Each structure stands twice: as structure tokens, then as C-alpha cells.
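One chain of protein is taken out of this complex; the other chains stay put.
Per-chain numbering from 1; labels A, B and C assigned in written order.
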Amino acid sequence: MKGNAHSYNSAAEYNPTELLICTASRLMQDNTTAFIGTGIPMLAASLAQRLHAPNLVAIFEFGGTGAILDQLPMAVGEQNTFHRALAASGICDIVETAQRGFIEYGFLGGAQIDPYGNLNSTVIGDYNNPKVRLPGSGGGNDVGSHCWQTIAIIRHDKKRFVERLDFVTTPGYLSGPGARERAGLPPGTGPFRVVTNLAVMGYHPISKRMMLMALQPGITVEDVHSNTAFNLLVADEVEHNPPPTTQELKLLREEVDRDKLYI
Amino acid sequence: MKGNAHSYNSAAEYNPTELLICTASRLMQDNTTAFIGTGIPMLAASLAQRLHAPNLVAIFEFGGTGAILDQLPMAVGEQNTFHRALAASGICDIVETAQRGFIEYGFLGGAQIDPYGNLNSTVIGDYNNPKVRLPGSGGGNDVGSHCWQTIAIIRHDKKRFVERLDFVTTPGYLSGPGARERAGLPPGTGPFRVVTNLAVMGYHPISKRMMLMALQPGITVEDVHSNTAFNLLVADEVEHNPPPTTQELKLLREEVDRDKLYI
Amino acid sequence: MQVIQSGVGELIQTPDINAFREWNREKPTALIDKTMTEAQAIDRFVNDGDYIGTELYGTVRCPMSLVYEIVRQGKKDLRIAGQGVLELDMLLAAHLVKALDITYIGLEVYGVSNCLRREVESGRIERVVDWSNAAIAWRFKAAAMGVPFIPVRSMLGTDTLKYSAAKVVECPFTGEPICLLPALILDVGLIHVHRADQYGNAQIDGISGFAAELARASKRLLISAEEIVDTETIRSQPDRTTIPYYLVDAVVEAPFGSHPGEMCYAYMRDEAHIREWVEASKKERSTREYLDKYIYSVADHHSYLELVGQDRLEELRRE
Partner (left out) sequence: MQVIQSGVGELIQTPDINAFREWNREKPTALIDKTMTEAQAIDRFVNDGDYIGTELYGTVRCPMSLVYEIVRQGKKDLRIAGQGVLELDMLLAAHLVKALDITYIGLEVYGVSNCLRREVESGRIERVVDWSNAAIAWRFKAAAMGVPFIPVRSMLGTDTLKYSAAKVVECPFTGEPICLLPALILDVGLIHVHRADQYGNAQIDGISGFAAELARASKRLLISAEEIVDTETIRSQPDRTTIPYYLVDAVVEAPFGSHPGEMCYAYMRDEAHIREWVEASKKERSTREYLDKYIYSVADHHSYLELVGQDRLEELRRE
């Protein structure tokens, strides 16, 4: 990291969206491939490229590979997703690249998540008579099926962290260990992390159930439990995420999202 | 046709290759799509574009669509196959275009042909212990499977026109009426004509067996039978092909194949 | 090779690849002038009840001038391949959609589509069948290849598959389960491109989205282009032709045809206008007012651009 990276900030000095972006950004490693969707992942990728991951290979669903994220894209097909990119192809090529095993990380969102990291972005209520019709899978199911490690970014509350989804849009570990492979999904793939405004979760290596790994600044284990409607495992040693640094916030506000479209 | 198209020539004034080219060329209609393979079909297409079919859409296996055949291609992928073309893609796109039903005519060759228009270009003798290993299907099987109407161009003798092939490389009507459809080939497709140095054959509409339609100049029905090793049907009225015209030969020799690569 | 699972969703469009071949055979292969206006193209080639699809996605290179004309002419009972933002939102807003294969209809950074919610939750849309994004693109790809299905590893194990019309079979080569998606053949495809000639040869700059696949999966294909160019421009760079002419039924010259969406290398998206729609679409009444203002009350795309204003359009041009 360059500059005064270790100057941390108190909660009052950043908002929850900024926290999510900075937390997601820190998960993005240099020289890795990441399937980047609309919204927070775009900002996180742009921030990561400016800090610790200048050669993060951002891959966008509709064809952009290896763009330099100087300007923030507003949609997964727009020009900034292939600005000075190495290749600009189309959705079949990109998702087949993931299907072929070339994309390490995938970022996901959703309206609900369950203990196995399955996600719902289709309907709330009954499928045939929905209470709320959500946008649908979009690329979610594809990312969750093919990328080696998926990272879900989602706001943390009991309506979202549920024991049972109304609809499994995107596969996590499905019903548990071995279920992905039995369904025909590529072996070795699956959920890796869940990033929320309260915490970062991983998955138990054996049971594949969601497990608290790290707390966001000022948050307690109890806060996380009380916002989760299922029995969340807790790692033996729960880490404490440092708050966004001054440099992260400065870059985020002055360069990544200078028009304040998201933050 | 332009110029003195009806000035015909005697057999002494052209060779068998020139005759095959001119006969094939006359089968190429303006504003139709034709899958053009190496050799005689290339010359025939180039000649047709200069005469009666200026808008013949020549489609080449490795990607050229709608080229202007000023210069004779030497191979199905070379630059002249997409010289001033409308599109230059690749083999999957081209054969899928045929598979989707967009290519009307396909030209084929082979070492052997049977009464149902099936072709062998793979082996003479036993497959596992061949007497002669031939080049293989190449695009032949694909053209014979997907184009609506195929035209075989082949020299006429008893070793080539056989009752039973050593190996069915490319589908004609297979074992007879309905066999293509039963095999899963697209309905309505199949052999249309066979062009040889002796005659032009079609197929009986019901039995799908090969049928003599027209004789090349100076050839008798008996000549054709004595060079065919199976029972060839004969149309009620056998036509007599006019010989190559002076204009055809002039264009062929002075423009189409001015370097005398084929003729 | 056993069928392990069959999705319970209905096939809104059958993958009749033989009928598609017959249709394609009848399309003209001659080089004929296909230029016409949006009004002519939609009137001639779009029917009530048709299954239609649009390309691209988001607010990028979207065939808005053609979509506005569908709304203007009130083509109804449409079945649509539901992946998009503004273009499909307009069809939903105008109550023209009866059934959809959906993957994502939403407003991206601006959230869910209120028009979709109103149409689905009210029951005005009779059938919704869910798929993933790539699944719909792959279904076009299967049709483009001329085969009735395509094997993929998306959707396995999920309700997305369960409620779709996909099937899971045991792969006869590996013995593992694999998902088969049925080909999706469109009655009408709509694509906006950077340039096309009068015959329909069309070229796209930047990412190609799923233009190649959708074009080849369409029985009737309407192209709008920022610019109509001479065929020599096409012939000088044939490797840039994404859509060859024989696929195309109509070519419409539509500068700023993607407005309020963007056109890469040409103009940016009109963020203010998009926000105007986002706000308007929240309520039935304001939705109707938007449609009145920008579609029903203007005669054509030219008048629409006048309404948006030349100054505004110039601001959107990229340097």
C-alpha cells in the first residue's frame, strides 16, 4: 500500500456503503481474475486497482476483460467496462471462460441468503403468486455456478439472513457437503465469503455452513447473531476488521466515485 | 448472359476439366447462397459471377461470405475467399449457417458415389486395414448434411460410380426414401445433381435413386451406362448439354484461371 | 443417457429447429435495399403475440427507437426474452407483455423495475419463466447453431432450474449430470449497431454482448444503426461484420438510437433522463405521463430527438 494507509477512521467518518466497498476491495488480490457485477463490486475493484491490486483482472459479463477502471461503470455492458481493456468480447465468451475454470472470484448480491450461501434474487413469497417480484437471476446463477470462489455482498438483517430461502436463485453449497457436485456443478467451486455491514463470514470446511470470521468496526458477535435468522457458526478466533483508512476513503470519494453515484 | 454467349464449341476445343467447370457454373443461380469447396467449384463460381450470376453469394468453409472472386482462391481459407467480402468469420459460424438452413447449394467431390448419392472420400478397402487412405471427409460430410441441395462433381467411371461404397463419408439419400430424416438429418435436404464429364444426373423424386438427366456433348446414354457400375435410371427426356461457349472458355482461360492452375 | 430432471416451466417458444430452417431458407439472399423508418419496420415485421428479444442489456447499445415505435403502435400480447433495462421496462409500462422468459429486468443501480413488479404482481403477465443471464444468451446460441438444445453447467441444483423449462441429463461421455437448455428462436430480434449498409451488413464497436447469437436466433431481424454506410465500407473490413445482411429484414437509420442509453465510443448515457424515467416509473400515472410525453405524443424518432433537444444530445457526445 502506498501513502498513509494505516491511518484508520472512526465509524462516524464513513457510511455503511463505503465500509462494504472497502471491505470487498481488500478481498481482491492482485493478478487474480474477478467477475465484477454492477454496484459495489465495481467500486471495490476500482479502489483495489488504485491500491493493492493494480493488475486485478476485472471481467465483466458482457465482454470486458482487463479494463483499467479509471472511470466508474454504471452498467455491466457500458464503455468503462472495457476502457483500455485487453479484450472485448460478449457474454457467451465470458461465462464460458468462467465455465472453463478461468475466473477465480465472483461477486454476488441478493435479497436473501441462507446458511449454505444460497441466494435468492427472484421472488419473495410463492413463485407462482409472488408477494414481491425481484429482478431475477441476472448473471448471479452463472457466477455462483462457475467461479471458483464467490463472495456475496449483502446488507445484514434477519429478513435477509434466513434459514430457508423463498427461492434458490443462485447456488451456494445447496443442501450441504457434496450437494454441488451431486447436482453436476464443477467440483471445488462454491461460496467463499459473505461481506456485510456487520461482519465478514466464511464457511465451515466440513459442514459448509456459514461461519463468522471477522467483525466490522464497533460490531459485536451478539450484534451479528441478533441480525441473523439462522444459527451462525463462529470461528475460534474472530478477527476485527480495521475501519476504512484515510487513503481508502479519499480515493473512493475523490477518484472512484467522484460523482457520488453510489456513496 | 452478355456477349456472344451462344457461340458453342466442339469437343476438341475444350478439355474435360473445362467442361466440368462450365457445366457446374451453369447450375449456379444468381442471388443464391452456395458453399464452395476447393477446386472446380471455385472456378465455376468465379465464372458464374462473371456471367449469369454476378450476385452469387459464395460461402467458404473457413469464414468468407460474399467475396468478389476476382482472383482464384487456391485453398478454402485463403485471402481470395474473403476478398472484398461482406463478412469474414470462421468455420463454426459458416457451418452453423448451413445447419440453420441458410445455404441452398453445396458442392461436393469424392472418390466413389453410389445410386443414392452417398459419397466416399475416406478409404478404399477395409476401414481398419485400408488399401488406400484418402484425405477424409473434410467439409464434405457437413455440406452433405446441412445444405438444402448438394451437387456432386466427379469423374465418371465404373470405379467411381459403384453400387456400394467402401465407406459412407458424406450422406446422400443414405439407404433411400426417408432414411435421411430417420437418421436425424434436416428434412428436405439431399442430393440434387451429379455433374460428370459424361453427363448430369438427378434423383428420382420417389425412389431417390440416381437418374440420368442430361448428356454432355457427344456422349450417348450407352456411354454413361457403360461407365456406371450400378443400374442408373434414365429420365423420360434426356437433355443434351450445349458445349462450353466461346465466352465461357475465354473468361475461364483469360480471367478465371489465367495462371492455368487447374485447366 | 437418462433425463434426471425436467424443469416445470412452460416452453414459451418451442425449439422447432426444422421449421426455423424452412423459414430461413425463404429469406431473400439477394442484396436488396432494406432501409426504412422505424414505423415501417415495426408495422411490417412485428405482430401482436410475437416473441421478441432485444440486445444489448443495461442501458447500452439498446434499440430504443425501435422499442418506442412498438409502444407507439401498441403491438400487444408480446412474449419477450426478459433481459434488459429501459427497453423492456417500456414494453411492460405500456402493458404490452403477456409472457416472458426472464433473467433480469431491473434498473441496475436504481433498483428493481416497478413496471415489472406491477405487471407480475397484478397478474397482467400470464407467464414468467426464470433463467440465468447466460442461459438466455446460450439459448440464442443454440438456435444460432441450428440445434434444439445446448449443454451448460449453469442453473444446476437450483430453483432457477426447477421452475425453468431446462432439463438435466446424465452426460453420456462423463456420466455426470449436465443441464440442457432448449434453443430460443425469436419471432423478432431488435439490435442497435454502430453502422450498417442498406442491405443489413452490420458492424459493432466494442463488446458484442450477444448480438451475434440473437441475430442468428431471429426469424425476423430489425437493425437500427447510428449510421448507414456504403457497402464498400463493409467490404473493406469484412472481419468486422457481426451480422451479415441475409439475416436482416429491416435497416433503420437511427442516430442516438440508444438514447437515453449509451453507445460506446459515440455518446454517453443520459443520466438525467434515466432518472426521470426511474422516478416516473414508480407510479402507474406518472409512467403513463412519461409514455405520453416521449412516445405517444411524438411522431417518430426524429421528433423524439427534437424533444430531447440538440443541445442535450451534443453534451452526450463523447470526445
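We adopt the following convention: a residue touches a chain if its C-beta (ideal position, glycine included) is under 8 Å from a C-beta of that chain, and two chains touch if they have at least 3 such contacts.
Here the structure is a predicted model, which is why all the values come from computation and not from measurement.
The chain that is not displayed touches the following shown chains in the complete assembly: A, B, C.
Between the chain not shown and the residues B:L27, B:L56, B:L69 or B:A88, the one that touches is B:A88. Screening C:V147, C:V278 or C:L313 for touch with the missing chain picks out C:V147. The missing chain lies against chain A, touching residues 30-33, 55, 57, 64-66, 68, 82, 84-89, 92-93, 96-102, 104, 146, 148, 186-188.
What chain C contributes to its contact with the hidden chain is residues 1-3, 6, 11, 15-17, 145-153, 167, 169, 171-174, 176, 178, 180, 182-183, 204-208, 238-239.
Panel shows chain B; residues 38-39, 60-64, 74-79, 81-82, 88-92, 95, 99, 118, 122, 127, 130-142, 145-146, 167-171, 174, 179-180, 182-186, 261-262 of it touch the chain omitted from the view.
Heads up, the rule we're going with is that only the chains that are shown with their structure count from here on.
Here the chain pair with the top count of touching C-beta pairs is A-C.
Across the assembly, the mean Cα position most removed from that of chain C is the one of B. Averaging C-alpha coordinates per chain places the centre of chain A 28 Å away from that of chain C.
The distance from the centre of chain B to the centre of chain C, with each centre set as the mean of the Cα atoms, comes to 40 Å.
Across the assembly, chain C contributes residues 212 that each touch 2 or more other chains. Not a single residue position of chain B touches two or more of the other chains.
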